[in-house]
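A single protein chain has been omitted; all remaining protein chains appear in their positions.
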Amino acid sequence: MAKTSNYVPQDSPLDRMDPRAKIYAIFCLGIAAIIFPYYQFSYLIVIGLFIAAGIAKLLKKFTKFMLAFAIPILIMLIFIQGFYSPKNVTIIADCGFAKLGLEGVEYALKIVGSLLVFLGSFYLMTTTTYTGRLVAALVDSGMNMKVGYLVLACLNVVPQMQRRMLIIQEAQAARGVDTQGTFFSRLKAYIPLLGPVVMSSFTDAQERGMTLETRGFGVKNVKPTTFVEAKKRTSDRVVQILLVVFLVATIAATVFLKFA
Amino acid sequence: MKTEKVGFIGGIKEQFSTKSLVLIPIAVGINLIGGTLASALKLPLFLDMIGTIISAALAGPWVAALVGLLTNVFLALVSNPVYLPYSLVSIGCGLVTGYMIRGGMFKKVWGVVLTWLACTLLSVAISSTITVLVFGGATGATGTSVFTATLIAATKNIVKSVVATSMIENLVDRGIAFLIAYILLKRIPKRFMSQYSVEANFDDAEIDD
Amino acid sequence: MNDTILEVKDLSFRYRGAKRKAFQHISFDVRKGEFFCIVGANGSGKSTLCNALVGLIPFYFEGRMKGDVFINGKNTKESSIAELSSEIGLVFQNPFNQLSYTAGTVEEELAYGLGNKGIPREEMKKRVAKVAKMMRIDHIINKNPLELSGGQVQRVAFGSTFIMEPEILVLDECTTQLDPLGSEEIFDIVKDLNKNGITVIMVDHDMERVARCANRILVLEDGNQVAIDTPEKIFGNPDMVAHQIDVPDYVSICQELKNRGLFKGEVEVEEEPTIQAVKEALKV
Partner (left out) sequence: MKIELKELRHVYPTGEEALKGISTVIEGTEPVAIIGQNGAGKTTLVKHFNGILRPSSGDVLLNGESIKTRSTAQWSKLVGYVFQNPDDQLFLDSVKREMEFGPRQVGMPEDKIAQRLKVISELCGLQDKLDMHPFDLTSTEKKFCTVASVVMMDPEVVIFDEPTCGQDVRGNERLSKIVQSLKDAGKLCITISHDMKFVVNNFERAIVLYKGKILLDGKMKDVFAQPDELSKTFVSPPPITRVAIGAELGETAFTIPEFMKAFDAKRGAAKHE
């Protein structure tokens, strides 16, 4: 069965943190990493993320994810930008077929660094946040219930449809649809397999709409409540303020470095 | 139940009735299942916008755009955050397809071809921009990235290589996706369509005895 | 017991784009606390009628409706589906299409409708606990609804409908997709609810069950109202077979006995009385 989210329930400070504070973290840390002129800075933040992952008891999973992303893209980008970036002036190595330029390598490191900050913090948020709580928090902050419905429904509907797909594969195989063979015979099997999913989805959509309507979906002039609690604690507010302060400080430092 | 003429924003709002809203997760599901199915059948294709096209035809451009966005958000949440910036491509495709269908493009085969080409061009433009500006040319060690790298080594031009790769990839993939979506759309039962169509081309006469 | 809770007056409906009406000129009333059944062949308009009772027609489905439905004297046309949901609830066939798809646990699922109506969390928790117990799902309250069996999901669907505190429950073939054990569990609950004063309107194919439960039965054929009467009168009438109504075995047995002059009075519609009747007949 397909997984519906990355969330791993753990008893940790990161798990208890309000989802909104984590969203602040993604943006504040990410933007800071992008604007600061030296690429080393983003790697410092990445180290910080590793510490956070350790606190969240997810160090192993996090490391695996970060390495699986960082290594291939680093190699690709150093190859692409290092050898072929038009900005290259300082040559640090000559490999015969092309010359490796310092500016390109630094640019590659900068991109990868910023991406790692964004992806790492995003990943940490998804692994430490129950999606229901994230939506509850956003609804609490004034987000429309309909948007909340869409995010949660997508996460829940897809695995359901994937299970359905397996049954349809069996049903169509029993009607002689072969999923082996040449490219064209496999392509030909695509419609008998996807078709029933699409067609029956419409009946499903209609009935699910009925269900939502009878559950008071989209009632106007009512402030909806959620079963899952979403309350900001003082510590969450402190974290948010610290993150904003960090971003402001980085901006100040960047400006200072540029003009001084 | 009569639809009145409303402004642009009102028109967008009208596309989001409960009936359309429940269609969105299902269209996202079709996108993703289309993709999984393609890899299960070992087809070298993505085929991950069939749901977007179908929702564009049924519920309009903005619903389709949202389907595109949510598909990428879903992938970002459960598989790889790299998908997130590319949601712009999906949104763009949803809008272009939706508005072209609104303009009557799906009534004739050449219209479908035109929509396919427009969608492909837009995809290439947006996705190349993202690949170059956000990711510096590659998003990892995927087949596409390796192909791009090879092209760069040959042409010594990053932008051109990214665009060329994206062009090949999108042209074939979107083509087959449009073909399949078109075939499926033609098979959607009238009974269902009549519940969706905003146009009043259905016999809506009073009940009489 | 005799106060009318629901009244249908000369109701007709045609779906948009459809050639013929789903049903026409339907008129009946349902009394408070009654167990009312609707029977008829597939395609005779039963489900559409159910949708009209809960307000999905005219508010959700596109088409033309004529006539009125009154619940507690209030015309449904002047209400909304959401408002109606606290007076009349619907449970239909496919359990998995009755989930909101927004909940990670059964308790969140149960609470979803209350959340939309802005019920405070304290009240929500109280009602969830009460309904979970009633629907016998309190042991799976923290499970993901999508990982439950069809029977369990159907009980969750019952709970989500019932938590809105309706006085009338409309059950549209709500056990068709369940196995016998799952169906029995559901019917035990339905019988309990009915005993506690909830009015039940049920569509079902199992005539043994209909005969056993119903106070009155409405027979539909091709969208027309054919008859409305007690189970004994409906099933005891040989013409009903012509209206595509399956007659319970008990009734057939009684009629055979009657033909031989070994049984008097109205037909039996339940197992025990039938056995007694057969035993009596053996002695004659």
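Letters A, B and C mark the chains in the order given here, with residues in each chain numbered from 1 onward.
Quick note on the criterion: contacts are C-beta pairs under 8 Å (C-beta built on N, C-alpha and C of every residue); 3 or more make two chains touch, one makes a residue touch a chain.
Quantities reported herein were computed from a predicted structural model and do not represent experimental measurements.
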| item | value |
| --- | --- |
| Chains still shown that are in contact with the chain withheld from the display | A, B, C |
| Missing-partner contacts on chain B, residue numbers | 186-187, 189-192 |
| Hidden partner interface residues of chain C, rising order | 40-43, 93, 173, 176-177, 179-182, 205, 208, 244-246, 248-250, 252-253, 256, 271-272, 274-275, 278-279, 281-283 |
| Chain A residues that touch the omitted chain in the full complex | 164, 167-168, 170-180, 191-192, 195-196, 198-200, 202-203 |
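One rule holds for everything that comes next: only the chains that are shown with their structure count from here on.
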| item | value |
| --- | --- |
| Inter-chain centre distance, chain A versus chain B - centres from mean C-alpha coordinates, in Å | 20 |
| Distance from the mean Cα position of chain C to that of chain A, given in whole angstrom | 45 |
| Two or more partner chains touched - positions in chain B | 18-19, 25, 195 |
| Touching two or more other chains - residues of chain C | 60, 101 |
| Of all residues in chain B, those that touch chain C in their complex | 1, 18-19, 25, 190-191, 193-195, 202-207, 209 |
| Chain C partner contacts - residues on chain A that touch it in the complex | 130-132, 135, 145, 148-149, 152-153, 156-157, 159-160, 204, 207-219, 222-229 |
| Chain B residues touching chain A - in the complex, by the definition given at the top | 16, 18-19, 21-26, 28-30, 32-34, 36-38, 40-43, 47, 50, 54, 66, 70, 73-74, 76-78, 80-82, 84, 134-141, 145-146, 148-149, 152-153, 156-158, 176, 180, 183-184, 187-189, 192, 195 |
